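Mind looking over this structure? Questions follow.
For this depiction, one protein chain was excluded, whereas all remaining protein chains were kept in their positions.
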Amino acid sequence: MVIDTVRCVGCMDCVVACKTENNVPEGFNRDWIAYDVQGEFPTLQMEIRSERCNHCDAPPCVYCCPTGASHVHDVGGVVLVDYDKCIGCKACVASCPYGARFINPEGYAEKCTFCIHRVEEGLDPACVSVCPTHCMHFGDLDDPNSEVSTLLASRRHHTLMPEAGTKPRIFYLT
Amino acid sequence: MQELTITRHNEMIDPLLHIWGWEIPVYLFLGGLVAGIMIISGYFVLQHRYRHTVFTTFYLPYIALALLSGGMFALFLDLEHKIYFWRLYTTFEWTSPMSWGSWILLIIYPALWVNTLIRIPEPFKGKIPLFDRLSALLHQHPVLIRNIGVLNMVLGVALGMYTGVLLSSFGARPLWNSAMLWALFLVSGLSAAAAFVHLITTDVYEREMLAKADNAFLTLELFVFGGFITGLLTSTKVHIDAVRLLLDGPYAPVFWVFVIGLGILVPLAIQLFAVNHKIRHTAIAPILVLLGGLTLRFVIVYAGQYSTWA
Partner (left out) sequence: MSSFTRRKFLKISAATVTVASGAAVLSKHSVTPAQAAKRPATGVQRIPTTCDICFWKCGAIASVRDGVLWKIEGNPDDPLSRGRLCPRGTGGVGAHFDPDRLRRPLIRRSDRGRDAWHEVSWDEAFAYIAKKMHAIKAAHGPEAVALFSHGIGGNFLKHTLKAFGTPNMAAPSFAQCRGPRDTGFRLTFGEDIGSPERTDIKNAQCLVLIGSHLGENMHNSQVQEFADAVGNGATVIVADPRFSIAAGKAKHYLPIKPGTDLALLLAWMHVLVQEGLYDKEYVAKHGFGFEQFAARLATFTPEWAYPETGIAPDVIRATAREMARHKPATLVHPGRHATWYGDDAQRSRAIALLNALLGSWGSKGGFYTPASMDVPAYPYPAYPKPARPKVDNPDHRYPFAHETITTGIREATITGKPYPVKGWFVYATNLLQALPNEQETIKAIQNLDLLVVIDVVPSEIAGWADVVLPESVYLERHDDLNVELFREPFVALRQPVVEPPGEQKPNWWMAKRLAETLGLGHFYPWKDIEEYFAHRLTAAGLRYEELKAKGILRGAAAPIYAADGVPLTFETPSGKIEFYSPQLEQAGFDPVPVYRKHEEPPPGAFRLLFGRSPVHTFSRTQTNRVLADMMDENEIWVNADVARRLELKSGEYVRLRNQDNVLSNRIKVKATQRIRPDCVYMVHGFGHTAKGLRHTYLKGASDSQLVTRYATDPLMGGTGMNVNFVTLEPEATRV
């Protein structure tokens, strides 16, 4: 996923869409907005980021899961939770440096799934589909001709906390 | 100057992680205690102590099993999806210290229990013929008894270590991110076990010996603490900030007074006088050691969740 922070206005449409698409329980977020402001008034810079699980290539939440509930999907490197295997030990919640996971009131660990149920139908995740500023892009990072690859090749970008060693797979264009 | 506002407000994660409550520190303490007990009783088996006393080979393993079961019940209470707990035992995830631990805990039950066959005390002889036969078998093959001792010591070390490894594998929580955490939990477990067995054993030799051993463990624990703190203080900023939670931050009073002071230094001093026969042995020092060990687990678990990369 590639997100253009220049276009993003932090309107939270992605958060609402995720909520209605995935019936995220009231009081919980699979995704959220971060308003990152630097400087002193009036000389300020602001970066706005729509954040969620980064579906890392070296996911600590998968490594630490004792039952294998937290796993990497065979397609796309998407990190998912098998709710029937999850015992609710919360190790994965502790292991994520991004705070991406939470415990659903029903007892299992929950987080962004990249709307895998939509992706497998050829659609974009709900957050990407709804974004009114068209700042979110989803696609195959391994395909050099995909939109996401082209954007990364032509724009400056960064990931979140690369020093955590998780190899996050959400890129923020700046 | 940075001003970061996030709109996320997930329970147990925001504003700071608070997923684990009293259940985890209680389990860590009981697990560490049982680990130390296993090492001690395994050592005593190798020293053939069963020839002189029946306490450490018969009653102590049962006590340890009860303590361990209590700890595992606390773990069970912590689970949010309890009816699926059996999923721990349908797989082995080699990258997950928790998976390692759940299997270690399973194996510990028979390993601890088999101690009780080495010497069955008089009141229980003849009650269960099978146990008497197994006991006799063991004495026919002394190497088996030796193996039981070694097995308990090895599993005790594994039990005492793995929780530290588990917490230190959470890179996202800088306080736990220390290579010394397994050693800290192990030596703390040993000192708690030494204090505990010293407190309840009926054998004089064992009582003296364990007091001296406890002093050694407490001294070693101070050194391990030194390594733990130094390692974090000389690491990155998030690690420095994390350990400072204990040194001069919100957890400092509890840490210095109850963990280091009353948990290590004071009982060490008391016991040094006691083993040098300057004062009589009392229950004060061992109880302080036990309470100090419990408080250490609480502080580590709570402060660790407070520590963050952000």
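Details
As written, the chains take the letters A and B, and residue 1 is the first residue of each chain.
Here, contacts are C-beta pairs under 8 Å (C-beta built on N, C-alpha and C of every residue); 3 or more make two chains touch, one makes a residue touch a chain.
Keep in mind that this is a model prediction, so the values were computed, not measured.
For the chain excluded from display, the touched partners among the shown chains of the whole complex are A, B.
Looking at A:V16, A:V72 or A:L141, the residue that reaches the missing chain in the full complex is A:V16. From the options A:V2, A:C53, A:C131 or A:V148, the residue with contact to the chain not on display is A:C131.
Interface with the hidden chain, as seen from chain A, comprises residues 4, 6-13, 15-17, 19-27, 37, 39-42, 44-46, 48, 83-84, 104-106, 108, 110, 117, 126, 129-135.
What chain B contributes to its contact with the hidden chain is residues 1, 3, 7.
Following the convention adopted for this analysis, only the chains that are shown with their structure count from here on.
Note: centroid distance chain A to chain B, computed from Cα atoms, is 38 Å. Considering their complex, residues 1-14, 17, 19-20, 78-82, 84-85, 87-88, 90-91, 93, 95-99, 101-102, 166, 169-173, 305, 309 of chain B touch chain A. The part of chain A that touches chain B in the complex is made up of residues 12, 15, 27-29, 32-40, 51, 60, 62-69, 84-91, 93-97, 99, 101-103, 106-108, 161, 164-165.
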